[in-house]
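Note that one protein chain of the assembly has been removed; the remaining protein chains are unaltered in position.
As written, the chains take the letters A, B, C and D, and residue 1 is the first residue of each chain.
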Amino acid sequence: MTSPSYVLLFALGLYVVAVLEGWASTGRLRLARPLRAGVALLGRETVTPRRPDRVLYETAPVLLLAAGLLAAAVLPLDRGAVSVDLATGVLFVNSALAYVMVGLVMAGWAPGGAYSLVAGWRFLGQLVAYSMLIVMPITAVAMRAQSLSTTAAVSSQVHLWNLAAQPLGFALFFLAAMAVCFLPPFDLPVSSDLAGGVAGEYTGARLAVVRLARVALVLTLSLAVVVFFLGGWLGPVLPGWVWTFVKTIAVAATMLVVGRLVPRLREEQVLAWGWKYGIPLALVNILWVGLTLLGVR
Amino acid sequence: MTPLEQYGLLAAFVLSTIGLVAMLRLIARSLGGVRKEPGKDVPFSGGELAPKPVWVRYHVHYYGFALLFLAFDMEMAFMYPWAVVYQELGLEALADMAVFLGILFLGLLYGWSQGALRRQ
Amino acid sequence: MTWQLLSVAFFGLLAIWFGVTVFRTSSMVRSALSLLGSMAAVGAMFLAMQAEFLGVLQIMMMATEMTIMAIFMVMYMMDPGGLGQMDMTHQKRVSVAAGVTGALAGILLALLPGWGPIVRSVPGPARQTHDLGIELMNRSMIVFETAGVAILVAMIAATSVAIARRR
Amino acid sequence: MIGARAGRWTWFRRVAARAMAGELSAFVVPGPEIALAHGLDLRSAGVVVAETPRHASVLLLVGEIPTGLGRAASVAYAQMPRPRAVLALGVADVSALPPPDVSAPLEQSGLVQGVEGVRRWLSTFAWSTEATAFDTEAVGTETRYTCPMHPEVVQDRPGKCPICGMDLVLREEAGTPHGHHDTSGRHGGTEQAESGRTEYSCPMHPEVVQDEPGTCPKCGMRLEPREGAEHAGHGPTEREGSEGGHRDGGEQGDADHGSMQHGGFMSMVMMTKDLPRSDDGLPMEWVEAPFGPLFPGLPGGLALVLTLDGDTVAEAQVRPGTTSRTLEEGWRCPADDLPDRLASLDPLSPASYRLLALRALEAAAGVVAGEERERARAGALERERAASHLDWLAQLGHLLGLRWLVERAGELQHALVTAKGASDISSARDGSAKMVGRLERTPLLEARLRGAGFLHSDRREELRGPVGRAAGRASDARCGDPVYRKLGFEPVVREGSDALSRLRVRLAEIGQSLDLALAAGSSELSPSPMPHDVSGHGSASVETPRGEATLSVHLTGGEVTHVVLTTPSERHVGLVGAVAEGREVSDALLGIASLDLSPWEVDR
Partner (left out) sequence: MITLVVALVVGASLFGVGLYGALSQTNLVMIMMGIELMLGAAMVNLVAFWRFLHPGAVSAQVFVLIVMTEMALEMAVGFGLATARFRARGSVEMEEATELRG
């Protein structure tokens, strides 16, 4: 595999996730929908609110998209198939995802509307709740891999996937991943009880970018779940990249569907649960991994 | 690839994202501009024209969490290098980190007991 | 090496420019995000100087910290939107003088002495993280645990002053 | 072409227009709940309901649009990006809006046909060389300059704030053509303050100032005349009597008149010292944000205004006037017309009000409807109750982000509204039993709803209908009814008085009502034969889906001469503050939604 093929594969993944998202949000599986919806958005006016913070308003969608794509760039699709094999890839995924929050806060503040403002600051609260839960399980993954490289994270799962080695970490990371890409029930920043929230003041081409960024985030986070916990490219018979692809789409579909079965959480609940149960459990997970690794030695 | 080339590639990714967005905006622009009309550029607020500026001092009710988070977050800076060498050092590393996390957890418990972990 | 020089210079300029913007804009959110920009540029400088772990860590930590800073600025500044274009400074002349003097002194110090031979080779990023871990667990163990105590103290201090007793 | 984008057709524009025609999303005015109540199924017609006009390409008008709502709709229309179409179902013409691009009758086939029409419209007029600007009175804005720190300083040219010396910032205000309570009241005050004319102000709400006598839009008290203040900077009046929370406009006005005149430094201590304190003791600034009349998740027409302290609601009130129509003056009518008139009062529960009118007329005329007839009436009433609760569930699903609930409740409601006979009703009953079961098994739902919209028990006596029954109060107009007694009716009572218990009451009532409707056999609202030219007085009450409504009627010679109507939502609208204040926005909205207010019953 070569670099352009990663991009193509990722674009294909984006399209599939977009189709799945349409399915999850309208209940109909239509293959042409993302393309048609995208063109329809481009054909509509791109309204700018009166005297917004123009710089932040324009930057926010780009930042959201860039954060999703950059995080994906360090995640491997197959053995040796990774755009940028950073030695600190695991950490880099975190740092790119931190800018999702920056982008949403910008997008919430910039238009100067009450709904988006509330929604933007809400997401910061959500970040305070989930951030530790995304970081700590990844640390436990790095403990097994003895490295911060994402490829090493996959290689360390040859004998046992992290899903089995640290189920608690997987559960926490999965939930936190849903919170990062603000999927239901964590869709506070774009919630329908604030008339679309942060995305509410974006129209036309800008809205298209915001929606694309959301899809990219879902794909990236699913890929991250696969790489860190589901053995990445590991799997019998089929080529590695097919495994990665299949697993990623499966995780994305699960993420998109599962959250819709429960009501949207309140920021207060997300925060309290994240800190009172999430962080202690994440510490227990680290301790568990630490002890099992000692046992292995 | 040397590390520096890798960082260059990451920068190129950022630039191409910007390029992608610019291209989308150009396509959209080629389909027509935005007509200026009264009321159109006012943020939607339930069918009323926005009455007051909202950029005022905003009460963030989760600042108790935020303060704890600011301090607690720094733990990560130490945990990543620790995780890398954990298997090499074994029990000693586990003990070290247990003490460190124990100390931090005390802080968390204190905050909890003082009511930082709730809406203010 | 030219690339290294160019990128250090570029991100350095970016960091300074964002740093200046922090105090020039009257919108508080912009101000906080400019500081984030400055700090992220510093992180990029770390990357350009091949301190990968520190660079990525800096870019990550500052994102959350500076955005949290933004909430406190929006809470406690008089006019967070910067709508009124207020001047929120005092003793401007003294401050400019102090700032310029400080910067010039630093620059002079940087230019004057011969810094001795420059080391070309640098340990790889994976090695750096590993060494850092070993260092933290061995020689700098006390430093590391002290940092833990400092964090504990900060958490206690922050909550004990900031959290109001429930009415 | 007020909805088209300017320009000629090119191939790419054609492609885009075709894509837009395939992806219709509609902003529904008054709201999706009205569409459901009229028996429209938007989803099967291929329309996605948009949460904000910004994301919508169609403005879908359903049924009668009162003037106030038409104004709000025109604002929403102005905020839609072009190309945008107006699809009117059963609406003649809304004065504030451009003439509808597509009109169709108010029924499912009309909707389908209308959607087709919009698709055609998009492929013909999405781009047009004759595109014109949309500019009606309602969205006409006046440009004003105001001080960010002293909102009471308003003038029509740029400059410095006389109080603090800051640059004034531009802001547009809605044009105030006629009777737009909010803006005319509030901002009018400061303009007159400069001229020193006589103005009228509410003794309880000093921020309500207008230049003609009238009643306060907030509390309904009569406004008192007073002399306009000399300086723009002074607050309109003393704050005595405005309890705790009320802070609006001019109240912090003259706090630091002096300190600003000398030196450029503005004292923040002075600025914040009069601000209300939040629970944690921080003096923050509050923002007034409208969450209506057109807000997804709340019934369309409910002009809710929340004063936000961060993301917490400090104050909540419902402004009147959005759905008010000219019904009131027209009450004088032949007795035979009264049922129709009353049925058009509330599109959300027309059958209940028709029944109310029938019963009141019968009471006035001294006629007794036969048991058979009353049974059929009970059947119709219960059917409407179940449908109304399902409609409410769909709205709740929207607020909770439970899409399946929105869809399922909508489908069941649709099935019930269009049901032909007993077999349709019993299949709807089975379907709703399944849905209720699923909802009860939904994880986290209890945690989400418990405590939201809680009402203290000293409010219990004010509560009616399901809200009252969820507070343990078996208040039900059906209890004394012999027909219901025969059908074996027992009111559903739950304890808790919060959103969760209200949900439980309504869930139980859906099944109960459908059982009753099935037991009643037929469902029909037929009037009893009435003597002509009857005179007399009579009153009746009906347990509408929202609670007990009563009507007393005076008849003189076959003419209705005087009518007194009380509706449950009138009572409950005053509870909005109690359920919302001090709560986080989404919780407050859930609490308000759990009251199931009908704005149509509130302003008549």
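One rule holds for everything that comes next: a contact is a pair of C-beta atoms (placed from the backbone, for glycine too) under 8 Å apart; a residue touches a chain by one contact, two chains touch by 3 or more.
Since we're looking at a predicted model, the values are computed, not measured.
Among the chains you can see, which ones touch the chain that has been omitted?
Even though it is not drawn, that chain still touches B, C, D.
For the chain that's not shown, point to the residue among C:Val29, C:Met45 or C:Ala63 touching it.
Within the whole complex, the residue contacting the unshown chain is C:Met45.
Among C:Val29, C:Met73 or C:Ala126, which residue is in contact with the omitted chain in the full complex?
Of all options in C:Val29, C:Met73 or C:Ala126, contact with the hidden chain holds for C:Met73.
Quick one: say which of D:Leu282, D:Ala316 or D:Leu575 touches the chain that got left out.
With D:Leu282, D:Ala316 or D:Leu575 as choices, the missing chain is touched by D:Leu282.
Suppose we count only contacts with the excluded chain; which residues of subunit D make the list?
Within subunit D, the residues that touch the unshown chain are 265, 267-269, 271-273, 275, 280-283.
Touching the absent chain: which residues on subunit B qualify?
63, 66-68, 70-71, 73-74, 77-78
If the hidden chain were put back, which residues of subunit C would touch it?
1, 4-5, 8-9, 12-13, 15-16, 19-20, 22-23, 31-32, 35, 38-39, 42, 45-46, 49-51, 53-54, 57-58, 61, 65, 68-69, 72-73, 75-78, 88-92, 94-96, 98-107, 109-111, 115-116, 118-119, 121-123, 128, 131-132, 134-136, 139-140, 143-144, 147, 150-151, 153-155, 157-162, 164
Just so we're on the same page, only the chains that are shown with their structure count from here on.
Please report how many Å separate the Cα centroid of subunit A from that of subunit C, as a whole number.
Each chain's C-alpha centroid was found; their separation is 27 Å.
Considering subunit B alone, which of its residues make contact with at least two other chains?
3, 31-32, 34-35, 40, 42, 44-46, 53-60, 66, 68-69, 72-73, 76, 80, 83-86, 88, 108, 119-120
Can you list the subunit C residues in contact with two or more other chains?
Where subunit C meets two or more other chains at a single residue, that happens at 27, 52-53, 57, 64, 68, 71, 75, 78, 81, 83, 124-125, 129, 164, 166.
Given the complex with subunit C, which residues does subunit A contribute to the contact?
Its residues touching subunit C are 53, 55-56, 86-88, 91-92, 94-95, 98-99, 101-102, 105-106, 109, 112, 121, 124, 127-128, 131, 147-149.
How about subunit D: which of its residues touch subunit B in the complex?
5-7, 12-13, 16, 52-54, 71-73, 75-76, 78-79, 81-82, 127, 131, 133-135, 139-141, 148, 151, 169, 171-174, 182-183, 278-280, 282, 284-285, 287-295, 303-304, 309-312, 584
What part of subunit A is in contact with subunit D in the complex they form?
Counting only subunit A, the residues touching subunit D are 25-27, 33, 35-40, 42-47, 50-51, 114-115, 118, 121-122, 184-185, 187-188, 191-196, 199-204, 207, 260-269.
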